[in-house]
Structure formats: C-alpha cells, structure tokens
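Worksheet: the structure to be examined is printed underneath.
Shown here: the complex without one of its protein chains, the others still in place.
Note that the chains take the letters A and B in the order they are written out, and that residue 1 is the start of every chain.
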Amino acid sequence: MSDTPVLKTVNLGINFGGLKAVDDFNIEIMQGELVGLIGPNGAGKTTVFNLLTGVYAPTEGDIFISGKRVNGLKPHQFVAEGIARTFQNIRLFKQMSVIDNVKIACDQSIKYKLGGGLLHSKLYWDEEQRVHEKALELLKLFNLDTKADFVASNLPYGQQRKLEIARALATDMKILLLDEPAAGMNPVETAELLDSINMIRDKFGIAILLIEHDMSLVMNVCERITVIDYGRTIARGLPSEVSNNPDVIAAYLGTDD
Amino acid sequence: MAVFVQQLLNGLKIGSVYALVALGYTMVYGIIKLINFAHGDFIMVGAYTLVFTIPLMVASGMPAWTAVIFAVVACVAVGVGVEKVAYKPVREKGNRMSALITAVAMSLFLENLAQVLFGASPKTVSNIFKISNITVGGVTLNGNTIITIIIGVVVMLVLQAFVQNTKMGRAMRAVSEDREASILAGIKVNQTITLTFAIGSGLAAIASLMYCAAYPQAMPTMGSMLGLKAFVAAVLGGIGIVPGAMIGGLVIGLVESLSKAYLTTLTGGVLTSAFSDAIVFGILIVVLLIKPAGILGKDVGEKV
Partner (left out) sequence: MIIPNIQRKAKNPLVNLIGIIVAFAVLVILVRTGVVSTYISGILMTICISIIMATSLNIATGFLGQIALGHCGFMAIGAYTSALITKAMANSNILVGAGAPNFFRFLIAIIIGGALAAIFGMLVGIPALRLKGDYLAIITLGFGEIIRVVIQNLKFCGGNGLSQGAAGQALVGISRISNIYVVYWITVVCVFLMYCFVRSRYGRALMAIREDDVSSGATGLNVTYYKVLAFTFSAFFAGIAGGIFAHYIGSLSINNFTFMKSVEYVIMVVFGGMGSLTGSIVAGGILSALPEALRRFAEYRMLVYSIALIVVVIFKPTGLLGTREFSLTNVLSRFFGKGKAEIKDGGQDE
C-alpha cells in the first residue's frame, strides 16, 4: 500500500455565477478507506461529486488522483484515472439489458479497434467473451446474474441501485463515489446495501467515498467523516467526534428537512 | 447610399415577416418544447386563403386586405387542429423524438395536401395594398414596404403587451417556465397550449398577408424555406423569448437582404447572392455552437 492518497483535493471550489457552491474543500482518501461526506440538503455534496468526476471543472483548487493532477479532464478521463461513481437519482441505461449496462463500463479495457469491430475479428470474439464473463461475475456479486438479459428499467428499485454499483465497479476504479446509495430504500434493502458496500471494499480493496444526508447511516460504516454545509467544510474526523460537534448539530437542526 | 437605404428597408420588410413567423415558433417551443415544423406551412395556408378570398372581399366593395380575417380564421383552425389531432396524443406519450417526427410529418402532410388540392404551380395573389411610393430626401420608398414594416412593429408591440400584462399572457409564461407547477397553481395547461397555437397561427396569417403583399404568389412549398429561416431567427434571438424572436427576425431579414445585394462585391466575386440561404444557415450553426441560448437567452446547464 503506497503513501499517496488515492484521492486528494486542495482548496477545491466552484463558482456558479457568483454563488460559491463549494468552497475550500480539502479531503484525502487512502486506499481501502471508507469515508463519508455528509451535510444537510443543498449543502453541496453532489456538486463535490460532480467536481471529482469531471462533470464540472473547478474554478479554484486542484484534484489529484493517485498523485496525478486531473483538473480540466473530461469525465471519461477521470474514469481512466480510476474514479467511478453512482448517481443520486439512478442513471442507468434504462432501455439496455442489465448485462449491457455493465459491459458499457468495461469499454476502456476493450482492446479491439474499429477494424476488429467491423469485421468481427478473432480479437473481437475474445474480448467480447472476456467482457461477457467479467460482467456476469460482477452481476453475480449482487445476485443479478440471473437477470442479465432483463431490460434495466424493469428491475426493482433496490436492484437498480445495485446494478449501478456493479456498473461502476466494472470500470476497474481505485476509488468509488456513492451518491446517497440508500436513498429511497427500506431498512431491509439498506442493510443489504451496507453489506454489499463492505463486501466490495474487502474484495476489491478500493477506497469509497460515500455521500449521505442521513447521519446515522454513515456513523456505522465510515471510518472518517467530512461534514459540509453551504459549500464549506464545517467538521471532519471520526464519527464519534463529528456527531458531537456543535457546528454539525446546529447545521442539522437548523436546516434539516 | 440610396441603394443601401433601399436594401435596408427591404431587409426590415422581410425581417418583420420572419419576426412574426418566428414568434409562432418561439411561443410554441417555449410552451411545449417542440419545433413546430408545420408552422411555416401555416403561412401557405394563409396565402391560399388570400388567393381565394381577396376577390370575394373586393367584389363586395371591401378593401383587399380585409381578407386577412379569413386567413386568420383558416390558420387558427389549422393550427389548433394540428395541435389537437397530432401533437397532443404524441406529447402525452412523452417522447421528444416522436414529437419532432410528427411535426415533420405534419409539415409534409400540409404541403402535399395543398399540392393535391391546388396543384404544384403558383397561384397569383391579387394586389393587396394600393399605396403609392413615397419619396423622402431623394430616396423613393416603396409603399408596400413601409406598410409591411409598420404592421409588423404594431403586431409585435401588441403581442408583447399581451404576454406581459394580461392574465392569459401570464399563464402562457408560467406554463413555459414550469408546466407541473402551473398545474398546481390552477392554470389550465391544455387550454393555454391551445391558445398559444391559436395566437401563433394567427400571427402566421398576418405574416402571410405581409409576405403576399411583397411576393404575390401562393405555392404548396412556399412555407418551408420561409419557416426554416424564421426558425433560425427564433433560435438566433433566443428560443422561447418574445422580444428575441423580433430581434432575430429583423437580423435575419437584414443579413439576407444585404448579403443578396453586397455579397458579390464584398467577397470579390467568390460568393454570390445565391449563397444568402447558405449564410442564414451558417449563422444558425455558429450561434448554436457559440451561444446556444441565443442573443437574449440565458445558458442553463443540465442538472446532474
């Protein structure tokens, strides 16, 4: 395990027409860590994710993935550097099959080029076979392999969440960003999900950054927590420290829905 | 100089026609997010109505331009009909692509229906305005041109006042801002959409009067290129924005008229007036690439 953080941000910030949606955001995540990012609604958590995945370009500060500065790269280049995410409002490829959703995320690892694709060369078949097996294995982790040929939008809600995680895993990332993975789930589904998250971390040895707006959930799984409100970091540390921090309590009591 | 003023006025004339048509595009787009490809063909409907009703009005001792009443009625009927029969059912299924295809199909339908009914060859529209030319400071101004520009400006001002100051105008703005919220606020959305189509089509009828005063011919396909340019005007000004359509229309009219007159000289004979259409579309592409929201529009990013 190296000493370079998998993900590091330095004074990261973004302005939307004068409004500082995120300001002076600093975080360091080492390999294998599970870190929580919490804050009340509208605190800027998802904006942080959008900055960390190249959807928005930061107006201030820097992002480093494994020590490499990635500011200004496009989303697919962030993926190539080893970052993958899920979305708060699930964004699957709805009309495609479950397995194709996962195969899409394998695209960067596929070796055949246009010529091979046009003529269905030997390499094409080998690679498609490899990707097919890899996708099935990932689906199996989430007990979705029996539904590989289903149209993604026909899956129940909880399974759609899992499929989105499986898809993110297929990109071979070093750090996984989960945006409110438990949103809209019942307690049973949430418990299952937490098991899955722990399982992923153990099996793949990756780092995970988890957004939640429900504090109690994060307390159980995360090793460290960063709390933001109005785009600014108001606390960071161990779950026990954070939960007793007066600023955090104020932020939650003052603005929570 | 006299030639320049002449071209400027020509540009403003055709520009005010574009502006009126562009208003129809912009209002409909604003409210249901659909490019109504058939909108240009409403002008054709208006023009054919004029062909047949002007002789009637003249025979009954009325001025020729009063035939615009029939044109308005015909266009509103067609416009509202198209919305109810084709667009509404598709809209309710919620697929933007299907809606766009329906709009193209509707345009195709109107053009071919006109061709079957009236034949492909042009029909002449009788003289609409009998106004003599005016000479100001050595420049002779065509009476038709002046009256066209005046009508255009007046209609635009009335429309702007309607949209800003009346209850129905506010409802239209509210629906284009946020349809769901408008329903909650008690606005009758379907009724508002129908009204929008009616006003847009009515404007197309007035535009057809102005257009026929300048180019007294009706043809099945006359509306397609006119409509496309008006759409370019709407995009240029900022789609969904009423004053934007006006500005866009006038700009496109001026660009077209001036490029027809001066393109050959300006480019040393490399490009000719025949390229003015290409230039209009070139403008569209440039605008969409640089500022897709148009001159008056605000860029709104997609929420992720």
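Note that in this section a contact is a pair of C-beta atoms (placed from the backbone, for glycine too) under 8 Å apart; a residue touches a chain by one contact, two chains touch by 3 or more.
Nothing here was measured: the structure is a model prediction, and the numbers come from that model.
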Q) Out of A:8, A:45, A:147 or A:224, which touches the unshown chain? A) A:147
Q | Residue among A:9, A:171 or A:196 touching the omitted chain | A | A:171
Q) Which of these, B:100, B:168 or B:295, touches the one chain of the complex that we don't see? A) B:100
Q | Contact with the hidden chain (one of B:35, B:50, B:64 or B:78) | A | B:35
Q | Hidden partner chain, residues of chain B it touches | A | 33-35, 86, 89-90, 93, 95-98, 100-102, 104-106, 108-109, 111-113, 115-116, 224, 228, 231-232, 235, 264, 269-275, 277-278, 281-282, 284-285, 288-289, 292, 302, 304
Q) Taking the full complex into account, what residues of chain A touch the chain not shown? A) 53-55, 74-76, 79-80, 84-85, 87, 91-96, 99-100, 103-105, 107-108, 110, 112, 114, 116-120, 124-125, 128-129, 132-133, 136, 140, 143, 145-149, 167-168, 170-171
